[in-house]
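All protein chains but one are shown at their positions in the complex.
What follows is chain A.
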Amino acid sequence: MIPASSFPKYLGGSPKDGGQRPPSPARRNPLPMIRAACIATVLALPAQADEIWVTNEHDDTISVIDTDTLEVTRTIETGERPRGITFSKDHSVVYICASDSDAVQVMDPVSGEILHDLPSGEDPEQFVLAPDNRHLYIANEDDAITTVVDTETRTVVAQIDVGIEPEGMAISPDGTIAITTSETTNMAHWIDTATQELFANTLVDSRPRHAEFVKDGTELWVSSEIGGTITVFDVATQAEKAKIDFDLPNIHPDRVQPVGFEFTTGDTHAFVALGPSNHLAVVDAETYEVEDYILVGRRVWHMAFDADRARLFTTNGISGDVTVVDVASRKPIKTIKVGRFPWGAAFRPTN
């Protein structure tokens, strides 16, 4: 919906915005036309457009994409090898894993300036912010450690020994359970956040990359890149509940490598990045059946939705671009050039 406040702006706006639009079927019905014109006016005000922030692993930058114009509006320098990216709950700061700088950087998203670094342990790759908006759980890829950092006191609260090459990080909605997946140990490690100790370790298929709690924290999903599967766990028992396989026609199963995934509104469907197969899969989260495959850019890894989850933005590492997917029609609608090796993506509302 267009906010009511934008309507007067249209009335007072430049005639260019409305006047140069090509004739369309909307003309027959004046109301949609006005609405379209309103959108055009809103577009002219960059401060009001939402953004997708993309880390470029081999450029040491972030590309900021305007979710309305679907163009890169800013390129911001970061520390070395930026990968994981997440905003604070109120979006006042953005946290960036600068892996080769051995730091988590805290940035002001308005000015793009680094405010300070957080102690992160060596080689931070991925992290998750706890629901308390205060504690970051960080995977230290080279050290087989998960580091817990208090973002207010800027101190390390705990370090937890996990498997080799920790990567995927998740935290339950109530904040009681944190998950680290380890790529070479092939496990999901279950951390009790009250004690900061492991209480379970569950095997998954080869090279787990990403984890998410879904359905109000009752299920945990873990993707396995080399195994080519997603394992679904029942959180209460830590027992395996389902395993999702992907079967792309004309692509060898070895190249179908699930990495990042995100859920549509209500957790009804998962969009899963399948790495070097250059496709997304759309999975019914109730039946665990794959419903669709969508061709995107090369080596697709992570993704972020816009505000109402109508569009999905995927990072395509090898082609160095972002594919915009229309969620309802499940069709790619645009490719946006970003920096070298786009890795992580995060949504920033501006209204």
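Convention: contacts are C-beta pairs under 8 Å (C-beta built on N, C-alpha and C of every residue); 3 or more make two chains touch, one makes a residue touch a chain; residues count from 1.
Keep in mind that, in the parts below, contacts and distances are computed from a predicted model.
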Complex minus one chain; that chain's UniProt name from "Carbon-monoxide dehydrogenase small subunit", "Tryptophan halogenase", "ABC transporter substrate-binding protein" or "2-oxoglutarate ferredoxin oxidoreductase subunit gamma" is "ABC transporter substrate-binding protein"
The one of A:82, A:109 or A:276 in touch with the missing chain is A:276
Residue of A:142, A:267 or A:326 touching the missing chain in the full complex | A:142
Considering the whole complex, which of A:184, A:264, A:335 or A:350 touches the chain not shown?
-> A:184
Touch with the missing chain holds, among A:75, A:206 or A:264, for A:206
Options A:121, A:168 or A:227, residue touching the unrepresented chain = A:227
For chain A, which residues touch the unseen chain?
-> 141-142, 144, 163-165, 183-187, 189, 198, 201, 203, 205-207, 225-228, 252, 254-255, 276
